[in-house]
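Next up is a structure, given as C-alpha cells.
The complex appears here without one of its protein chains, the remainder shown in place.
Going by the order they are written in, the chains are A and B; count residues from 1 in each one.
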Amino acid sequence: MTIDWTRNETLVALVILAFGALAALSDPGFLSIATLTDLLRGGIVLGIFATGVLVVLISGGIDVSFTAVAAFTMYATAMVLNAVAPWMPWWAALMLGAALGAALGAINGVLIAGLGLPTLIVTLGTLSVFRGFMLTFVGQRQITTLPPGMREFGRMMLVRGENPDGSIWSLHAGILVTAGVIALTWFILHRTLLGRQVFAIGGSEESARRIGIPVRRVQFLVYVYVGALAGLAGMIHASMARVANPFDLVGLELSVIAAVVLGGARLAGGYGTLTGTVLGVALIVLVRNSLIVLGIPSTWQSVAIGLLILIGTGLPAWQARRAARRAA
Amino acid sequence: MTPLPAPRPLSRLIGSPEGRLGIIAVTVFVVMAALSPDRFLSAANMTSMAFQFPEFAILALAMTVTMLTGGIDLSVVGIANLSAIVAAMIMTRLTGDGTGLVLLALAASLGVGLLAGLLNGVLIAALGLPPILATLGSGLIFTGLAVALTGGSAVMGLPPAMAWIGNSTTLGIPTPLILFALLALGISLMLTRTAFGVTLRMYGANPLAARFAAIDVGGMLVRVYVLSGALAAVAGMLVMSRANSAKADYGSSYLLLAVLIAVLGGVNPYGGYGRIIGVVLAVLSMQFLSSGLNMLGVSNFARELIWGSLLIFVMIVNTRRPRA
Partner (left out) sequence: MSDAIQPPAPPEALITLDGVTKTYAGITALDAVGFSIRAGEAVCLAGENGSGKSTLIKILAGVERPNRGRVLIDGRPAEGLTPRAAGQAGIKVIFQDFSLFPNLSVAENIAFSAELGAGTRLVRRARAGDLARATLARIGVAIPLDARVETLPVAHKQLVAIARALATEARLIIMDEPTTALTEREVRVLLGIIRRLKADGVAVLFVSHKLAEVLEVCEHVVVLRNGAKVAEGPARDFDAASLTRHMTGRAVGGQAPAPLAEGAPELMRVEGLGKAGAFADVSFSLRAGEVLGVSGLLGSGRTALAKALFGLVRPDAGRIAVADRAVPPGDPLAAARAGIGYVPEDRLTEGLFLTQSIAQNVAVGRLDAHAGAGGVLDLRGLLAEARDWLGRLSVKAPDPDAAVRSLSGGNQQRVVLARWMARSPRVLILNGPSVGVDVGSKAEIHGIIADLAAQGLGVIVISDDLPELLGTCHRILVMKAGRVTEAIAAGGVTEADLAHRLAS
C-alpha cells in the first residue's frame, strides 16, 4: 500500500498514532477496552454531525446551525412525545427527530439554494433563530423524564464487559447508527448521481449549471440532509445523556468543523472523503477526552483544538500555496 | 445617451442604502418610544444607551474592516476577552500607583490585540488560509488561553482608575461614546483618504485584479487583521471597564451582533462595499431595538431570535435590491 504523505488523512492518522503512543506512555492503562469504548461513545454523536457537515462542505457551502437544529429537535421531540405519543418505539422516535431536523434544514435550504444568500452568514442567523425560538417559545427547563422510546434507546448496549477493577465498560448501540449513517452517506456520495452532482457543484457551480445539473434542487437537498442528520444526532445525544437539556450541543460546531476540515475537506468545496472525516472525528474525540492523560488540564482543550485546526489546515494550505507557486 | 432626470430628494434617500438605514434607525426609535414612552424617552435611558453601545459598536468596526476585504474576523470576541484578562491580571497582580498601572495594563492589552491580529494576518496572507478557518481556529485559541489563564472565573478587584473610561463623562458626553466617535471618524478617513484604505477597498472589490495591479496585497491583509485585533482589544477594555472585571466568556453574543450590524450597515460580506456611516446608523438601530426590547421585558433568548431573524431579513432585502 503506497502511503501518500501529502494527504490530510495520512497526517491525521499519524497524529492519532502519536497521541495514542504518548498517552500510553503516560498512563499504561490508556490502551484498554474501556478507553476504546469511551472514545467510540464520544464519537457517536460527533460522527453523525461531521458526516452531515462533510456533505455541505463538498457542495461548496458551510453550515454552523446544525447544533441548534439538533438541540431544537431533541428538546421539542422529547416534549411532544411525552405529551402526545409516549408509546412511540425508539426507532420511530429517532426517525421523527430526523424528520424534524430535515424540516429545519429545509429552511436553510430555501434561504441558501432558493434565494442564493451567503452560507456562513445565513446559517449564523438560523443558528440564533432556531436556538432563540426554542428557548423563548418551547421551554428552558431540562426534560429529565424522557419518553420511553428514547429511554429504551439510551439503555441499549451493543456489548458490555468487566474491567480488571470491577467496573463495567460498554459500547452503546448508537455506534451502529453512526456506522449506518456513514455507510449511507458513502453510498449517496459515491454511488448515486445525486452525490456526484454534489461533488460537481462543489467543483464548479457554473459548469454544473451549464450541463444541466439542477443546482438549486441539489443544494436544497444537501441542507435538508444535514438537518436530518443533525436531528438524528440530537435525539441520540439526549437518549444517551438520559436528559433533554436545551442548552446542550451548541458550542460543538467548531469541533465538528475542525474534524471535517482536518480530514481533508476543503472549505471551497469539491473535495472531502469519509475516511478523512472519520479520522478527523477520531482525533477530535481523542483530544477532547484524553488531554488529561497527557497531563494537560481540560481548560486547555479549546486551545488544543484551535491549534489543531490551524496546523491541520494551515500546513496543507501552505503546501498548496507552494505548489501553486511551483506550477504556472 | 440622454442623462437621467435628477432624482427627487426623497427617492434619492430611499435609493441609497445609507439613506434607508437612517429611516430604519428613526423608525426603530419611534416605535420603541411609542411602546414605552416614559422609560424609553427618559434622560436616564438615553444616557444608558450611550454608555452601552460603544463596546459592541467598536467590535462592529473591526468586523467591518475585515469584511471590506471579503474576509471576516470570527476571533474578535476572543481577542477582546483575552486582552482584557491580560490587562486585568496585570492590574491585580502587580502593585503600584493606580493610573500608571492602568496605563501599563492598557498598553499590554493593546499589545495582545495587535499580536493576535498579526497571527490572523499571517495565517491568512502568508499561509493562504481562508479567513473563516483561520479566525475560527485562532478565536478558539484566544478564548482557550483566556480560560486557561483564569480557570474560567472572572478576574476582579480592578483599581478604581480603570472604571473611569467606561463610566465617566467628558464635557457631559459619555467617554465611551467619544471614544467610539473618534474611532469611527478615524477609520472612515483612513478608508477614503489613505493609500492603505483605498488599497483595502480595491482588494475587496476584486482580489485578483489587485494582484495584477502590483498592489502589496499581503502587507495590506496583515495590517487589516492587526487593525481588527487592536479594535477588539479596545472593545474588550471598554467591557472590562464597565463590568469592573474580566472573564473569558463575556460578550459571547457580541459576535453575532457584530456581523449583524456590519451586514445591516450595508457592508457586502463578499467585499468591496461598505460605509462607516452605514455601520454607525446600524449600531444606533440595534441599540434602540435592544433597549426597547429590554423595557418590554423581552428575554435574552427572544432577543437572540430577533437578531437572527433580522440578519436573515436584511440579507434577503439586500440581495433583492439591485446594487446601485
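Everything below uses one rule, namely that contacts are C-beta pairs under 8 Å (C-beta built on N, C-alpha and C of every residue); 3 or more make two chains touch, one makes a residue touch a chain.
Just so it is clear, the structure is predicted and the values come from calculations on it, not from any experiment.
Interface note for the absent chain: among A:Ala68, A:Met150, A:Ala208 or A:Ala304, the touching residue is A:Ala208. Note on the undisplayed chain: of the listed residues B:Ala213, B:Leu296 or B:Val317, the one touching it is B:Ala213.
Even with one chain removed from view, chain B keeps its contact list with that chain: residues 193-196, 198-199, 201-202, 205-206, 208-216, 272-273, 323. One chain is missing from the display, and on chain A it is touched by residues 190-196, 199-200, 202-204, 206-214, 270-271, 325-328.
By definition in this document, only the chains that are shown with their structure count from here on.
Considering their complex, residues 72, 123, 126-130, 132-134, 136-145, 147-148, 151-152, 256, 259-260, 263, 269-270, 299, 301-309, 311-312, 315-316, 319 of chain B touch chain A.
Within the complex formed with chain B, the chain A residues making contact are 62, 111, 115-118, 120-122, 124-133, 135-136, 140, 254, 257-258, 261, 267-268, 297, 299-310, 313-314, 317-318, 320-321.
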